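Missing here is one protein chain; the remaining ones are kept as they sit in the complex.
Moving on, here comes chain A:
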Amino acid sequence: MDRFLWSSGLLEMNETLVIQQRGVRLYDGDEKAKLDVGVVLLSTHRLIWRDLKNHECCMAIPLSQIIFFEEQAAGIGKSAKIVIHLHPASPNKDPGPYQSSKFSYIKLSFKEHGQIEFYRRLSEEMTQKRWERTPVSQPIPTGTGSQVTVMSAWWSICVWSVWESLHLTPLPTSVPSSQAFEDLSKLMEKAKEMVELSRSIASKIKEKQGDITEDETIRFKSYLLSMGIANPVTRETHGSGTHYHMQLARQLGDMLLAPLEERGGMMALTEVYCLVNRARGMELLSPEDLVNACKVFESLKLPLRLRVFDSGVMVVQLQSHSEEEMIASALDNVSEKGSLTSEEFAKLLGLSVLLAKERLLLAEKMGHLCRDDSVEGLRFYPNLF
């Protein structure tokens, strides 16, 4: 076990994942290693093991260190194992979980089976020795948790182990076809090039703002939108203010007038989201699309506004319903009834309880109402002070 190096578990540029198997325990020679059960991963270059629960506990051995390996059949109460014999560690090897070991072999114990396929793939890799033909461009990091930036081509292979460490519904063990995974990897390579290009453009824009026309800026934003890249210049998400969003804003301007009137001039953004997407049926809007479209209402002089309350609740409201009017009418309602809770106010106006509460809070903030906060609920009274 002293051949293992600490690793971040992230794959290198030319390194590909071959197979992974969960439910594997490591043995130092014949003795159980002082580790829990984890996931073992085989890449074209290394054998990697990661703890299921604590995915920062991750270690690897280069495949070149393997002399030979053999199967060890399962027995009564014993899982099947693969015994791997290793070359001695080099004296200046990077740190790992074990300083020294009296054994020159390790075992992988397959508590959830999978040893047959793993053995087959390991044999293939050891025969092909792909690591010799495609050396990794940089030394494989001995991860201490300081992570790699998004800019470099690290594929995350912690998908399943991170997933399982969240203790959510366990994934079935059938792997998507390796062809699909390979195609996906190649596609991501190309996507990564686009990300890099967009960042270099962004840095040029930052340097000389004046030399890019507004049209070109809008074009750039729409490219980012298509690719799903965050706008690196202004750090606003995903190209808000593109033609697409302006078009959307106009559509919303038409579509929401009647529903807003019916609901007292205000609707929560989540309600708008459901309304609009149910109506569309397909080619739905993303939450961000909706937010970005609402942000341009004002600049397009549409009669709607996006508004964010102190609580973080976001609403679309009719421009015609001014704040003073709303507060004044809230005060009227409360005075008339003596006092009101959010639920009562909501019923009165045909608003949702959430928005009714926001209006009362707003009136309170402006000093027109005061509250009585008890276990029976939050009740508002006219502020007589």
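Miscellaneous remarks
We take it that contacts are C-beta pairs under 8 Å (C-beta built on N, C-alpha and C of every residue); 3 or more make two chains touch, one makes a residue touch a chain; residues count from 1.
Basically, contacts and distances are computed from a predicted model.
Not shown: a single chain whose UniProt protein name, out of "Aspartate aminotransferase", "Lys-63-specific deubiquitinase", "Phosphatidylinositol N-acetylglucosaminyltransferase subunit P" or "Vacuolar-sorting protein SNF8", is "Vacuolar-sorting protein SNF8". Among A:E132, A:E193 or A:E298, only A:E193 touches the chain left out of the display. Only one of A:R121, A:R219, A:R305 or A:H321 touches the absent chain when the whole complex is considered: A:R219.
Residue in contact with the omitted chain (choice from A:Y98, A:Y244 or A:Y381): A:Y244. Within the full complex, the residue among A:I61, A:I106, A:L122 or A:L290 touching the omitted chain is A:L290.
Chain A residues in contact with the hidden partner, per the touch definition given at the top, are 150-151, 153-156, 158-160, 163, 167-169, 171-172, 174-177, 180-181, 183-185, 187-188, 190-195, 197-198, 200-201, 204-205, 207-208, 210-212, 216, 219-220, 223, 225-230, 237-239, 244, 268-270, 273-274, 277-278, 282-291, 308, 311-314, 354, 373, 375-378.
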